[in-house]
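With one protein chain withheld, the remaining protein chains of the complex are depicted in position.
Right, chain A next:
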Amino acid sequence: MLMINILGALLIIAIVYWFWLFKPKQVQSNDNKVAIVVDNGVYQPAQIKVVAGKELTLNFDRQDSAPCSETVIFPQLDISKALVMGDANTLKIPELKVGEYDFHCQMQMYKGKLIVQ
């Protein structure tokens, strides 16, 4: 029983590390044009570094039919875009100030972040 309890505790630590503490891989875009695939419950890439003070073009390729994926929302920017399946969903965002901007689907199941530097 002790072993099982230790195993459970380790599992909890692993969950905390994997989902909350781990710093996900960031993708750098120098030309501020990024293609994001929406599939299987995630945005890929989800952590995107872009350049400040320059228009940003995001191309969302939605391959996921789950209802949550149908809209992407940028709460701090007051932007939301309906994503059409199998179509080029281009979203142009005017110049952004340095900072971090989250984006997610309606239910916040799919999450991403724009890191403007």
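Definition applied: a contact is a pair of C-beta atoms (placed from the backbone, for glycine too) under 8 Å apart; a residue touches a chain by one contact, two chains touch by 3 or more; residues count from 1.
Here is the rule we use: contacts and distances are computed from a predicted model.
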### Task
Match the chain absent from this complex view to the correct UniProt protein name in "Copper-exporting P-type ATPase", "Phosphoribosylformylglycinamidine synthase subunit PurQ", "CRISPR-associated endonuclease Cas1" or "Aspartate carbamoyltransferase".
"Copper-exporting P-type ATPase"
### Task
Pick out which of A:53, A:67 or A:99 touches the chain that's been left out of the picture.
A:67
### Chain not shown, touching residues in chain A
1, 4-5, 8, 11-12, 15-16, 18-20, 22, 24, 33-35, 39-42, 44, 46, 59, 61, 64-68, 70-71, 73, 75, 78, 80, 82, 84-88, 90, 106-111
